[in-house]
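Sharing a structure below in structure tokens format, with a few things to ask.
Only one protein chain is missing from this complex, and each of the others stays in its spot.
In this document, chain identifiers A and B correspond to the written order of the chains, with residue numbering beginning at 1 in each.
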Amino acid sequence: MSTDRRTMMKATGATLGAAAFARALAPLTEWTEDLSVEGFLQRHYKELSRDDMAAVLRRIEDQTREEYGASVHVEDVRPTPGVQFAYALNLSVCIGCRRCAKACHEENNHDRATNNSYIRVLEMSNGSLDLEHGNALYDHEVPAPGKFYMPVQCHQCDNAPCVKVCPVEATWKESDGIVVVDYDWCIGCRYCEAACPYHARRFNWTKPEIPAEEINPEQAYLSNRIRPQGVMEKCTFCLHRTRKGRLPACLEACPTGARVFGNLADPDSEIRWVLENKRVFVLKEDLGTQPRFFYFFDE
Amino acid sequence: MTKRLLALVLLAAVVGCDHGFADPSREFGPAVPDDASLHPVEVHVPTTLGVADTPLVDGQGRPIGVRCATCHGPEPTLSWAAEEGAPTTFHEAVDLRHGDLSCFACHVESDRTKLHLADGTPLELRDAMTLCAQCHGVQVRDYDRGSHGGMNGYWDRRRGPRDRNHCVTCHAPHAPSYGSVLPVHPPRDRYLEAPTAPGSHAEGGH
Partner (left out) sequence: MNTDSPASGTTAHAVLSYPQFLWKALGVATDGGPLFYGWMTALTAIWLVGVNAFAHQTVHGQGLTAMTDHVSWGMYIGNFTFAVGLAAGAVMMVIPAYVYKDKEMHDVVIVGEILAISAICVALSFVNVDIGRLDRLWHMIPGIGRFNWPVSMLTWDVIVLSGYLLINLHVVGYMLYMRFLGRTPDKKWVLPFVFLSIVWAVSIHTVTAFLYSGLGGRPFWNSAVLAPRFIASAFVSGPAFIVLALQLMNRLTAFKAGEGAVQTLIQILRVTALANLFLVFAEVFTEFYTGGSHVAAAQYLYFGLHGKNALVPWIWTAIACDVFAAIVFLTVDPKKNLWIIDVACVATLFGLWVEKGLGLIVPGFVPSTLHELVEYVPNMVEWKISLGIWALGLMIFTLGLKIAVAVFTDAMHVEEA
């Protein structure tokens, strides 16, 4: 083949290739609709000034209105000094009704299609704490004879493996003990999900879909605002409520009172009484995660 | 050489150290004074206290109750008993499944609008919790310390009040055993079917 013809063929090939490449990437134009320059340039949560934070919150509120058709109020709720949260769960009293999981689903603006929740209730057999025989998909009257029920959610570990492994420090433990995620900083590598021993972390595999009338409008930046696609999320002990002194949604929904929550630093708190007077244990203690979520039986 | 090493160490320190908050004033929210007065705890007395169910139901299928005082009060009114469809046997719908207790273990025989403690002290119906506590001290201790019976409102009573249940809200006094319920639907994970291990018999959806 002569050099000129060869060059012409190469040029044709290159043009066709470039066109094919552009066509292959065409779907990406849809993606850019969800992105913004400010969103792209936003710094890590800890590096934002008050004004930056206020602008971010406004932007989130505007985005929610645009994308979900709901007017919400997003705040940056910070810990109260001198508070250390802990949670205890009474396995003698839990009947496995899953109302805590449902309340979590509604409070935290989860994706409706997957019925996602941070709480997973395991039906266990009496006489064994082996998770191997637990079942999270029971669908019969509860409590069933010979079974007890163990809800599992994020334990806000003091030595959290998820915090250790995050490559960009998108998840960290705050001063009141809650392990939080900066949804606008997370890169979605899912290393934390691999590291967590309690199946506590959830990934937004798609963009969450929630009808406007079901959205809980009282939101916080680090907890229940509607998360974007491609980022991790987890139970935050309802910090938008608990940091203002209120009880978490799962506790309020529990009809039997199996859940106990409060401030470890307060010697008169209910949680301190439980830890001092009931025989409490934690899951997978040998892993050294030092959870802030305790289980106990009454008898 | 040493200068380069020092620069490297410094770089590692900058890169590796946990930076705190750029604006330290953002780290905490407002403090709550320790000596703030505590908000009250309100115990809801259920309207079912002092009401006996009859086999009759209203338009929405709820059982029609009769206040104990209607028959046992100072001025019993029995006119309703003559109406068509009224029950003919007293206490027909009272299902007594409370251990081996008899009616008068709790009710005052001469005045059925009152309860009595073990030593005979009379008790208003609304104060029934004291009576429950007599035998179920462990549960009431747990209740008082927050690990039984639930609550709504604030964990931090310096900042808000709290509502509690009455014993009778969950435990009907004549048949106090907590019944079974149908749970909320299981999670709809992709690809998770019910485990087929022996001993677990639930069928999950796909």
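Everything that follows uses one rule, which is that a contact is a pair of C-beta atoms (placed from the backbone, for glycine too) under 8 Å apart; a residue touches a chain by one contact, two chains touch by 3 or more.
Quick caveat, the model's predicted, so the values are computed rather than measured.
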Taking the full complex into account, find the residue in A:80, A:108, A:156 or A:204 that is in contact with the omitted chain. A:204
Contacting the left-out chain: of A:55, A:144 or A:165, that is A:165
Looking at A:53, A:91 or A:131, which makes contact with the chain not pictured? A:131
Identified contact with the non-displayed chain, of A:50, A:140 or A:284: A:284
If the missing chain were put back, which residues of chain A would it touch? 6, 10, 13, 17, 20-21, 23-28, 30-31, 35, 40, 44, 120, 122, 130-134, 136, 152, 161, 164-170, 185-191, 193-199, 201-207, 228-232, 284, 287-289
Contacts from chain B to the absent chain lie at residues 12, 14-16, 19, 189-192, 195-197
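Rule of thumb we're sticking to: only the chains that are shown with their structure count from here on.
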Counting in whole Å, what is the centre-to-centre distance of chain A and chain B, each centre being its mean C-alpha position? 27
Using the touch rule from the top, collect the residues of chain B that touch chain A in their complex. 18-23, 25-32, 138, 142-143, 145-156, 158-160, 165, 170, 178, 180-190, 192-195, 197, 199-200, 202-205
Show which residues of chain A lie in contact with chain B when the two form their complex. 46-50, 53, 76-82, 88, 90, 93, 95-99, 101-102, 113-117, 120-121, 123, 125, 132-133, 135-143, 169, 172, 175, 242-247, 251-252, 254-263, 269-271, 273-274, 277-278, 298
